[in-house]
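A single protein chain has been omitted from the complex, and every remaining protein chain is retained in its original position.
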Amino acid sequence: MSLVVRDNLPVLIVVALLSSAYVMPLLTKIRRFRFAEFFAVFMIALALSGGIYLGQGILNHGSFTYAVGGWAAPWGIELSLDAVSGFFLITIGLVATPIMLYASYDLVAEVGSRSRAAWFLTLFLLLVAALCGLAITGDIFNIYVMVEVATIASCAIVSARNDSASVAATFKYLMLATIGSGFVLLGIGFLFVLTGNLNLNYIGQTLRLTWQNYPTALWVALSFFTVGFGVKSALFPLHVWLPDAHSTAISPSSAILSSLAIKGYIIALLKIFYVGVGAQIIWELPITAILTLLGMGAIVAGALFALAQDELKRRLAFSTVSQVGYIFLGIGLGNIHGLTGSFMHILSHALTKALLFLAAGAMIKRTGKTRISEMAGIGFKMPVTLGVFAIGSLSMIGIPLFSGFVSKWQLLLGALAKGNYLAVLVLVAGSLLAAAYLLPVLRTALFVRPTPTPAKDEAPSVQLVAMVFLAALVLVVGVFPHQVLQLAQKAAATLLRWGVL
Amino acid sequence: MGEFGSRIVQNYPYVFALALFAIGVYTILTHSNLFKKVIGINIMEGSIYVLFIAAGNVRGGVAPVLDLANSDLVYVHPLPQALMLTGIVVSVSVTALSLALIMKLYRSYGTVDAREIARLTRLGNEVGADVTSGS
Partner (left out) sequence: MRDFVLKRMVALVLPFVTMLGLYVIFHGHLSPGGSFSGGIITGLSIIAFNLVFGTERGEEKISERLMALIESFGALWYGAMGLVGILRGASFLMNKGAGVPVGQPGSLYSGGLILLITLGVGLKVASTMVTLFLELMEEED
């Protein structure tokens, strides 16, 4: 039995999450609601352990493929389990579990009613399942389906509370995300017409032999993918939906959307670019230069926008725009250090931004204040929450011994190896700007003491456990990055394996 | 008509699909009526179906249902059709979700005009009170 589970683990993770998503509406009607919340936390933790097991296996024994329905690669859907999948599965598990735990504390009160809470759990599980699917799939149309499931789930999850501001933000998000899906599907259509295949590896093999016959068509397809996934992952000029959507949603929604959902689209983009098209072709087309420029623009512009915000969650949302720029900069640099940095930043930004949004949510919930200027002295009221917020801020800035430093160091190495000194400058400037928009929060909260020192009033212990867990992970990755870095390097090497031919 | 022109004429379904796609995206981005945006989405998705189905078409082919009695039939490529069935399901769910959102927006703002909704939201932020609660 255990052998059966191990052999089919990749597909079982996704199926277990999808099935439990559909069980949720039933559970609310039959049993006490607490049970449904525990069940959701349990299922995500189970998927996490499956993901870590898979990641370990890939690191030790190399990658493998799984044929769904027993149909081998060119005909059937193939799941390809390589270091990229392992790395993203581990990221999803490590971040989604604490967010779910945090959300389970007062979900019904937060979203308004029991049935809404059940829908929230369903959508959350669907989103996590779709992200796991994106991590493991090796089929280009399967990528589209998973992207759509993730898009619809994340749109609906924004309006979990059903207030008018979040519904308006959701509609804007849905429109732009659907345009993005249209571009992605058009790009998939182009690749299908060019190669006659849907399997990423087969597309890559065909394109390597024939792409010189139709460089324009391939170039158009790659532009479609860049725009489509760029809209969905909030690449700078296309980010307009993100601040509204991520700042009006409830905090656990903001946390999962900012930390994981947009990363899923980046993983899909990486798979299509480097596995489907291949590093050699990507390097010959000007796509990397464009991604580098867009990434640098995003780092600076996102940080400048963030500086102008007084609302805490809006500032964090714009900070996501800036940090996504780092990931795209790494993809644009395109060498081993740059891609390793991108992968490390996917993990470290996921941990850090989830931590920051959850801590911000706890502060807003306890005090009812949403603006940074009103938050004087919160540090005396909620020392632990502010402590983890400080850890998150320092990691976001990129101070050594925090996880953000590891990824930014790799990106710096990549930029230096490429000889791109403008990128070096932008990376340093991005860190300084991050300090400029995050440290004032700490200064107001910790060093402005209101005249009657407020009594201690911490967040509930379940939520504290979730936040402290994330903060501990930020520190562990920052102090002992060896294992994770090795996996990230392996993932980057997997993507670049065709470039050395 | 040069070589380029004849290539355009030969591949007219693709030109048609891309024109439809542009019309759809233009509709979504320029119209402020929310319903027209949803119609734009459906036009855009429809153009992609045209692209895929045209790519899988075989001139003189029949529907890809296996006819055991008649073995020398030429079938069109069934894979793009199956893919577009999935695409249709996706666009149905996107349409349903957006219509539900439009109904909620109409209930709280009393309008289906995107500019009007943006104006009301800004107003609400400035006054600091929820202008929409007493609808």
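Here the chain labels run A and B in written order, and each chain numbers its own residues starting at 1.
Criterion: a residue touches a chain if its C-beta (ideal position, glycine included) is under 8 Å from a C-beta of that chain, and two chains touch if they have at least 3 such contacts.
Fair warning: this is a prediction, and the values are worked out from it, not measured in the lab.
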Original post:
Which of the chains on display does the removed chain touch in the whole complex?
Top reply: A, B
Original post:
Out of A:Gly70, A:Gly419 or A:Pro452, which is the one that touches the chain we can't see?
Top reply: A:Gly70
Original post:
Which residue, A:Tyr22, A:Phe35, A:Tyr421 or A:Phe480, contacts the hidden chain when the whole complex is considered?
Top reply: A:Tyr22
**OP:** Kindly note down the residues of subunit B that lie in touch with the hidden chain.
**Re:** 63, 65, 68, 85, 88-89, 96, 99-100, 103, 107
**OP:** Provide the residue numbers of subunit A that touch the chain removed from this figure.
**Re:** 4, 8, 11-12, 15, 18-19, 22-23, 25-26, 29, 66-70
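Going forward, only the chains that are shown with their structure count from here on.
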Original post:
Between subunit A and subunit B, what is the gap in Å from one C-alpha centre to the other?
Top reply: 27
**OP:** Quick one: which bits of subunit B touch subunit A in the complex? Just the residue numbers, please.
**Re:** 21, 24-25, 28-29, 34, 37, 41, 44-45, 48, 51-52, 55, 79-80, 83, 86-87, 90, 93-94, 97-98, 101-102, 104-105, 108-109, 117-118, 121, 124, 130, 132
Subject >> Touching residues on subunit A, where the partner in the complex is subunit B >> reply: 141, 145, 148, 152, 155-156, 159, 162, 164-165, 167-168, 170-171, 174-175, 178-179, 181-182, 185-186, 189, 192-193, 198
